[in-house]
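So that we are looking at the same thing, I have put the structure below in C-alpha cells.
Every protein chain except one is present and positioned as in the full complex.
Up next, chain A:
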Amino acid sequence: MLQTIFIVSLGIIAISSLFLIYRLTKGPSIPDRAVALDAIGINLIGITAIISVVLKTKAFVDVILLIGILAFIGTVAIAKFLEKGEIIENDRNK
C-alpha cells in the first residue's frame, strides 16, 4: 500500500518536471528559464528523497542537502549574471 503511494507520487513529480522542462524550452525570457531550472532542482530533491525511501537506504540523505546547496548557488550565480553582467566582480565599490 505504502509502496504504491510512493510510486504514484514519483509519477506526479515526474509529470511536474516534464511541465517545467516545457517552460525551460519555451520560456519567452531568460528569468523564466532560470526559475524553471531552480524548480527542477527542487523536484530532484523530492525524487531523491522518495527513491531513498523506496530503496530502504540512508545513503542518499547527503545528496538531498547537496542538491539544495548546488541549486541555490547556481540560481544566485544566474541571477547575478542577469543583473550585473558578471558573476564575480573584482571590486564592487569601484
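As a convention for this text, contacts are C-beta pairs under 8 Å (C-beta built on N, C-alpha and C of every residue); 3 or more make two chains touch, one makes a residue touch a chain; residues count from 1.
As a convention for this text, contacts and distances are computed from a predicted model.
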Missing subunit (named according to UniProt) among the choices "DsrC family protein", "1,2-phenylacetyl-CoA epoxidase subunit A", "Alpha-ketoacid dehydrogenase subunit beta" or "Na(+)/H(+) antiporter subunit B": "Na(+)/H(+) antiporter subunit B"
Option from A:Ile15, A:Ile30, A:Val53 or A:Leu70 whose C-beta touches the chain left out: A:Leu70
Residues of chain A in contact with the chain not shown: 59, 62-63, 65-66, 69-70, 72-73, 76-77, 80, 83-84, 87-92
